[in-house]
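One protein chain is absent from this view; the other protein chains keep their places.
Showing subunit A:
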């Protein structure tokens, strides 16, 4: 610790070990449930564990970067900087606890879903139900009104309106925009409510089952293929 050039790598080592330690604590836990209870146990173990070398300045506080949630649980009042430290000192104790498990999940790269970087349910502001009864095969198309207002529509609605220039099913909208079916339903329900898209009939619009005349048309259509 005395020579200058050796100093830098020597100091990096505990930090790196700490990062690895933080990962294994998170990803090595066998169950999702009981996270709340276990976390505190782990935290206690962690502070006694020999592999977690305390940084020289703050003996009980792990470095703020890679494992921010640990700070809030261990000693909130000592958190030197960062939002976790602020939450701990500002609101005291475990009041922020229930939020933490959600906050720590997005950190690992566990978001394998499609194209959108935005969480899909942000598009729907958290709603999961649509005002319209939309089956997966229900066709929607952009209405003349929607086409006129295209430039004024909000982003999500605009991409749907672009797509539905020709009639497309709810399932197609979901697949082509890489959004879950439920999100597409809510979006399309909103747009139908605004009159931006037109909802077409399905075979079962009149009742719960398709009627005979329509089945006859499907049959002759298949024969013509």
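Worth a mention:
To be clear about the criterion, contacts are C-beta pairs under 8 Å (C-beta built on N, C-alpha and C of every residue); 3 or more make two chains touch, one makes a residue touch a chain; residues count from 1.
In the analysis below, contacts and distances are computed from a predicted model.
Among the names given as "Cytochrome c oxidase subunit 2", "Heme lyase CcmF/NrfE family subunit", "Cobalt transporter" or "ATP-binding protein", UniProt records the absent chain under the name "ATP-binding protein". Against the chain not shown here, subunit A presents residues 26-32, 105, 108, 110, 112-114, 120, 135-139, 141, 143-145, 147-148, 165-167, 169, 171-172, 174-176, 178, 180-182, 195, 198-204, 208-210, 212, 214-219, 221-225.
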